[in-house]
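Left out: one protein chain. Kept in place: all the others.
Chain naming follows the written order as A and B, and within any one chain the residues start at number 1.
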Amino acid sequence: MDTFLIERDMLWTAFSTTLTLAAISGAISLVLGTLIAALRVSPYAPLRALATAYTEFLRNTPLTIVFFFYVFVTPSMGFTFDYKVAAVIALSCYTSAFVAEAVRSGINSVTVGQAEAARSLGMSFSQNLSIVVLPQAFRTAIPPLISVFIALVKNTSVAGAFGVFELFALSKRLTNVYSADVIAILVGVALCYLLLCIPLGQLAGHLERKVAFAR
Amino acid sequence: MSKPLNRRLFLTGTLGSAAAVALAACGGGEEEPTVAEVDTADFPEGSTMAALAEAGTLTIGTKFDQPLFGQAGPDGNPVGFDVEIGKIIAGALGIAAGDIKWSETVSANREPFIENGQVDIVVATYTINDTRKEVVDFAGPYYEAGQALMVLIDNEDITGEDSLAGKKVASVEGSTPAQYILDNHPDSELVSFDTYSNCVTALINGQVDVVTTDNVILAGFVAADEENLKLVNDGETFTTEPYGVGLAKGDDDFRTFLNDTLQAAYDDGTWAKAWEDTAGVVLPTPEPPAIDRY
Partner (left out) sequence: MSSTSGPVLYDVAGPDEKKRERRISIVLGVVLVALAGGLIALFARNGVFDDRWRVLVDVPPNFAGFETMHVWQAIFRGLGNTLLAAVIALPLAALLAVVLVSLRASPFLPVRWLVMAITEVFRGLPVVLVMFFGILVLPGATPLIAVVFGLVLYNAAVFAEILRAGIAALPKGQTEAAESLGMRPFLIYRDIQLPQAVRMMLPSLIAQGVVLVKDSSLGYIVGYAELLRSVSRVSDALTNAQYLLPLLTVGAAVYIALNISLSRVAVWVQRRSSFARKAPTRITEAPPLP
């Protein structure tokens, strides 16, 4: 573990990059994913089709391909992003599809009576969704959403192969320089990820039980 | 925003067509290095050579993404100068080129590959240095390169390693050139990708300012795309990178055998032929470096 003492600045840079990547992409994908979920339950067929195509496409494509696309392919189509921006776009797009699915399953879990009552008060689709259904949907959707964000934290590691210096790239760099200390370095980096993921997982489990009791 | 992308497929001029023909030929494997008639008994009992000759197969770690040295060919197997060196070594063990197993090594996994025995030897533009000698041994060097810089053709502000401050410098994570930048130019921003071709794509896309690695690797990329790429100061080098054949630490008999094999290839002209067939189509043929039998 001496390696990490020597390279603590580098460790901090990498750790904070992982956090920043996860936080920014998480925020963007939450907004984007909710929007997609709303389109998916809207009364207009073209919007539903658009949202379905978007989620199905991204859900079934490996993240590595999404990264390849935004880092190396879009420039040949006339759109060049900085490699850090490209990483955020790739992670946000990919994650938003899963956020949309989580929110949609939340919407499905809201009892029919709620929406019916809202309609009988004369609420429109958008009022119904934003005032009555979504707030309740999010309550159910929070545990799966947290799981999606845990996956996002782990997925930031793919950015390490596409120019961004985060925890995984750190492990590659350090194992190469301190080749006698490989296991300690990998275990150290693993602990950093667990430090982020396990508390989130516990939180999700706790909320899940709470939600289950509340109904 | 959009930059015209015209990485040329055809190398222009006579040099280019010679290159295309020669590389296509060595991809087809028409002229393989001669395979020695080897009897297992020729090697000392219990030696690595005897074991390999007995097994009749050799696993070589090399790169799959470096033009001229080791790049995936049409059949999925690599072609290039490193590959030819590997074939010469296999030949000396009585192993035909077709019986070599090629394993892709990325920069970061070369030492572990040797230490864990995934490969028998590594011939992968592998710089001999003291840190690496702590965990693996080297035969050779069989070539001496040096670190250089490559930029877009219209770049004027990068004139050498002293003008890297504040620039985005692309290289491969875990490679010696990347480490050199970290150690000597902390004021520049190292952007690491996992293959050199990805670095070059990023350079052409404008996502980084300069690509750095060994001059010969860069020369391969420039040769393939002279319209867009150029070497800084005609390929001025600022380090010396002797390429060695990596093998398991402490296997001195095997190291001596590899050194003898390389020396023999220098003497009978197979080394020069291997160079001319591959990297030699765009680079002049150098004098082989003196073998360092440490």
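One rule holds in what follows: a contact is a pair of C-beta atoms (placed from the backbone, for glycine too) under 8 Å apart; a residue touches a chain by one contact, two chains touch by 3 or more.
Please read these numbers as outputs of a predicted model, since none were measured by experiment.
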item: Left-out chain, listing which of the shown chains it touches; value: A, B
item: Candidate in contact with the missing chain, chosen from B:E104, B:E236 or B:D251; value: B:E104
item: Given A:L47, A:V85 or A:V177, the one touching the chain that is not displayed; value: A:L47
item: Option from A:A23, A:I65 or A:A180 whose C-beta touches the chain left out; value: A:I65
item: Given B:E54, B:D75, B:D252 or B:D292, the one touching the chain that is not displayed; value: B:D75
item: In chain B, positions touching the absent partner; value: 2, 5, 7, 9-11, 19-20, 23-24, 27-28, 64-65, 67, 71-76, 79, 103-106, 109, 112, 116-118, 194-195, 197, 200-201, 204-205, 221, 224-225
item: In chain A, positions touching the absent partner; value: 40-41, 43-48, 50, 52, 56-57, 59-65, 68-69, 72-73, 75-78, 94-95, 98, 101-102, 104-105, 107-109, 112, 115-116, 119, 124-125, 128-129, 133, 144, 147-148, 150-152, 154-158, 160-161, 168, 171-172, 175, 182-183, 186, 189-190, 193-194, 197-198, 201
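The rule is simple: only the chains that are shown with their structure count from here on.
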item: Between chain A and chain B, centroid-to-centroid distance (C-alpha), Å; value: 39
item: Residues of chain B that touch chain A when the two form their complex; value: 1-3, 5, 107-108, 111-112, 131-132, 134-135, 170, 173-174, 178-179, 190-194, 198, 201-202, 204-208
item: Chain B-facing residues of chain A, complex; value: 71-72, 75-76, 78-83, 86, 161-163, 165, 169, 172-173, 175-177, 179-180, 182
